[in-house]
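One protein chain omitted, others in place.
Chains: A and B, in written order; residue numbering restarts at 1 for each.
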Amino acid sequence: METFDLLKRLTETPGPSGNEAAVAAVVEELWRPLVDETAIDRVGSLAATKRGAGPEPRPTILLAAHQDELGLMVTRIVDQHGQGFLRLTNLGGVDRRHLLGQTAVVHGREALTGVLGGLPDSLLPEKARGQAYSYDNLVLDVGLPTERLRELVSVGDFVSFRQPLRRLHNGRVTGKALDNRASLAAVTICLERLQGRRHTWDVVAVATVQEETAYIGAYTSGYAHQPDVAVAIDVAHAKGPGANDSELSELGGGPLLGMGAEIHPAVYNALRDAAKALEMSVGVEPNATGRGTDAYALQTARAGIPTGLMLIPLRYMHTMVETADLNDIERAGRLLAELIARLDDTFLPDLREELMRPDKRKDDSQ
Amino acid sequence: MNELLRQLTEATGVSGAEKEVRLLIRDLIADHVDEWSVDTMGNLLATRRGTGESDLRVMVDAHMDEVGLLVVEIEGNGMLKFVTVGGFDDRALLGKVVQVGPQKVTGVIGARAVHLLKSNEYSKVVKRDAMRIDIGAKNKDAAAGKVKVGDYAAFVTPYEESSAPGGRTAIGKAFDNRAGCAALIELLRGERYPFDLVAAFTVQEEVGLRGAEVAAYRVRPDAALVLECTPAFDLPNEKDVSPNVALGQGPSIYVMDARTMQDPRLVAHLTRTADAHAIPYQIRQPGGGGTNTGAIQRAAAGIPVATIAVPGRYAHTPTLMISLDDYDNVVRLADAALRGLTADIVRR
Partner (left out) sequence: MNDLIRSLVEAFGPSGFEDAVRDLIRPLVEPHADEVSVDAMGNLIVRKRAAGENPLKVMIAAHMDEIGVMATHVTAEGFLRFTNIGGVGPHTLLGGRVRFADGTLGVIGADRNDDRSAIHPLSKHFIDVGATSRDDCPVRVGDAAHFERPFVAQGHRLTAKSMDDRIGCVVAIEALRRLPATVPHDLYFVFSVQEEVGTRGAEAAANRILPDVGIALDVTLTGDVPEARSMSVRLGDGPAIKVRDSGMIAHTGLVRLMRQRAEEAGITHQMEVLDGGSTDARPMQVAGPGCAAGCISIPCRYVHTPSETVDARDVEGAVQLLVAVLSNPIEL
């Protein structure tokens, strides 16, 4: 499938945190022909296993890309002269400044499309004027009388954003939920490339849940599968309007490799070496806290998992116009496949030595 | 001079890059333990077998990492842009010398000279976003030959002792928590305990108690003791308030912090032991902060834990001060408490 079509399917399927079932179904359909088995676990993560060609017991590498996206949830149904309005709260780190005038779908007894609206400043409480709309002042209006609305919608129903994926110039695309369906697309590309390539390790690709809220799927998948190595795939901020910090990456300059406390240096090195073998230039993204992606949770599952992180540059993260470069996504998929194909018997013994190998000091040789 | 403290504090090991400290400690303990291993996060786990009198399994934790800086960008002019690793006050950074990366490249964090400031800038804090590390490189290429993005930087502070009458003190960096590491090494070098003691020299405490979490999961001890260095705020204060802990007043025993209610049975055991051996101690004022107990207590199916700490002034700056008497008493108290630890104290 063309990468654009793949991404279109993935991004346009609604799946806010905690309500990922529809995305899991799409991912399962995409991955099932490429793997030996698939399963959905107790918290909703989809795991696809592709067995390696090595002798048993085979080591396992786990790829984790979260399938949840940002969304909203109904907190109250408010009546105004017989017309019903929905008050909302956020699911994940929604950027409220972008909400006014968007369309969104509330998933009640049936899916209803509505408009996210608010009163003009002149009619808002004084404190709210000139401020980004808060959830106290925003409504989702599906245009139904209260009585009918109450039959169809309940407190706790989730709301997803609507935005078709569109092409921009230069192979760039824009839409919602590229965080993190871009990574799911990259994993799909990786699995496709592994069809024609020998790999000795088992591969478990997981579409995790509730990363945006609490890394739930990464914690539980790391525990359940106990992989020998894990790589999380997620997005990173790219340079763009209002974001020109010198350390940010360029769109099209990816993928990036995460560095920092949550990353095992041997896994980082393996990713870097795989990129070298492909003559692919990759950026780096240092992180002082380790927080922010599934890698954070994977690293400390059970007695610890050697973890790596690959990132796809993205503009306007957590909005309905997230923008990515298709080349970055395809390259990320190729790099993952290369990494996996290169894993052999020597990798784990070498990885275990890495943490006790003295750093080479230049002045040692002088 | 306490050579253990000197060697340990002068080594660098910012959270996530503890290798130098790990290798040093391995060399310091190898002859005194029955086995050691390193897990995937870099925790050094060492077992000193017991005499066989007790079937308990006890873990003693001391984190190896220290706060520091992480290079995120080499700018065109050769300056290094950085973020902080662990908790910092911006005011602690200016005018400091650092070592960057495994090559230990020397750099400084400077700022515009005071002569060039406007009068309204004298008490203005320079924000860390505006600071850079200067290693003297002319441009980006020159700098990139010496350091790379992702390198960690640590402060440079030589260890010194003072034995002025009435106060044996030491100054240096990273007493938080090389003081705990040194104390744990001393325990490993002493007489065997009645039970197997697992020493956990852990990583990544300063970025969220991450190493201790997996170490405790692997070890699953019947009880655990954390050795720490706790910030002491015992400076002159005219109000009638307790300092949280005070230098020279003995090991500080935790009751409650932001991460843990310490196990009351172990806290009582510590105070009883101190009284019985005439070791001075102080109850750390309950409140904020947190140690690896926060991760250990909840690991696996729950583990009884307590913390003994060396009070250290000026924590999370390049120069801390501890009392060497406090340090010695932490070793004595930990040793005595472990020798007196019996199953009826920690099992239900």
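Some observations on this one:
Simple rule for what comes next: a residue touches a chain if its C-beta (ideal position, glycine included) is under 8 Å from a C-beta of that chain, and two chains touch if they have at least 3 such contacts.
Since the structure is predicted, the reported quantities are computational estimates derived from the model, not experimental observations.
Screening B:Q285, B:T307 or B:S323 for touch with the missing chain picks out B:Q285.
The residue from A:W31, A:W201, A:Y219 or A:F347 that touches the chain not shown here is A:Y219.
Residue in contact with the omitted chain (choice from B:S37, B:N139, B:S163 or B:S242): B:S242.
Listed by residue number, the positions of chain B touching the unshown chain are 240-242, 255-256, 259-261, 264, 267, 283, 285-287, 297-304, 346, 348. Against the chain not displayed here, chain A makes contact via residues 17-19, 21, 41-45, 73-77, 87, 89, 91, 135-136, 154-156, 210, 213-214, 216-217, 219-220, 223-224.
Following the convention adopted for this analysis, only the chains that are shown with their structure count from here on.
Averaged C-alpha coordinates give centres for chain A and chain B that are 35 Å from one another.
Those residues of chain A that touch chain B in the complex are listed here as 246-247, 259-262, 264, 284, 286, 288-291, 299-300, 302-306, 351-352, 355-356, 358-363.
The part of chain B that touches chain A in the complex is made up of residues 15-17, 19-20, 22-23, 26, 38-43, 70-73, 75, 81, 83-85, 102-104, 149-150, 203-204, 207-208, 210, 213-214, 217-218.
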